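One structure coming up, written as structure tokens, with questions to follow.
For this depiction, one protein chain was excluded, whereas all remaining protein chains were kept in their positions.
And then chain A:
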Amino acid sequence: MAALQAIKQFRLKELATALTAAPEATTRPKVPNPFLPRKNPESGRWAPPKYSLRRQAELVKLARASNTLHLLPPGLKLGVQQLATAASTQSATGTSASPSEEVWAQDVEWEGELKKKKAVPGAEIGSKLYAGRRRMFKGHKWERTREAREEERRKAMEHMSKRIVGFKASYRRKIPNPASIPQATSYTKLPF
């Protein structure tokens, strides 16, 4: 309810001049878009929008809550696409509980061009990381060789238990008798 009130107030405020000017005009009244900046023709300077981005976002939230999105003008916080879908859903559901009969809910043409947003570089591919690049990351060296290395390990481990058994059976023989450690014989030194 409060959301609807807010939107109604917004409309009344913005369309005040348009509504009082030509009540029986068949064409849609033209109203300057308060969500867009405007250029002063004499000074050539740009005036900021009447509603700050913060207020625009709030209005959009309230309109979504009260199903009155089609009554808001397009802006940075509300795209033309979204407005179109909102308008189509509104016409589809008809005038069930919506206030489209009211004066302030008339169809109105908003003046002012909405600047197109720059296309995000990676939008088509689906990831920004590889947007302008020819090659994708081919993985770290250890990632690339991982499978081969693990295969080698697996092969080595296959007969490990057998090898251990064999080793345990034979290793005692191979240790030389500590009593018979040979002297180091040097063939360069003469015995005399």
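Following the convention adopted for this analysis, a residue touches a chain if its C-beta (ideal position, glycine included) is under 8 Å from a C-beta of that chain, and two chains touch if they have at least 3 such contacts; residues count from 1.
Methods note: contacts and distances are computed from a predicted model.
Not every chain of the complex appears here, and the one that does not is recorded in UniProt as "Large ribosomal subunit protein bL33m", selected from "Protein FMC1 homolog", "MPH6 phase", "Large ribosomal subunit protein bL33m" or "Spermatosis associated 17". Summary of contacts with the chain left out: across A:13, A:30, A:133 or A:153, the touching residue is A:153.
For chain A, the residues in touch with the chain missing from this view are 152-153, 156-157, 160, 163-164, 167-168, 171, 174-176, 181-182, 184.
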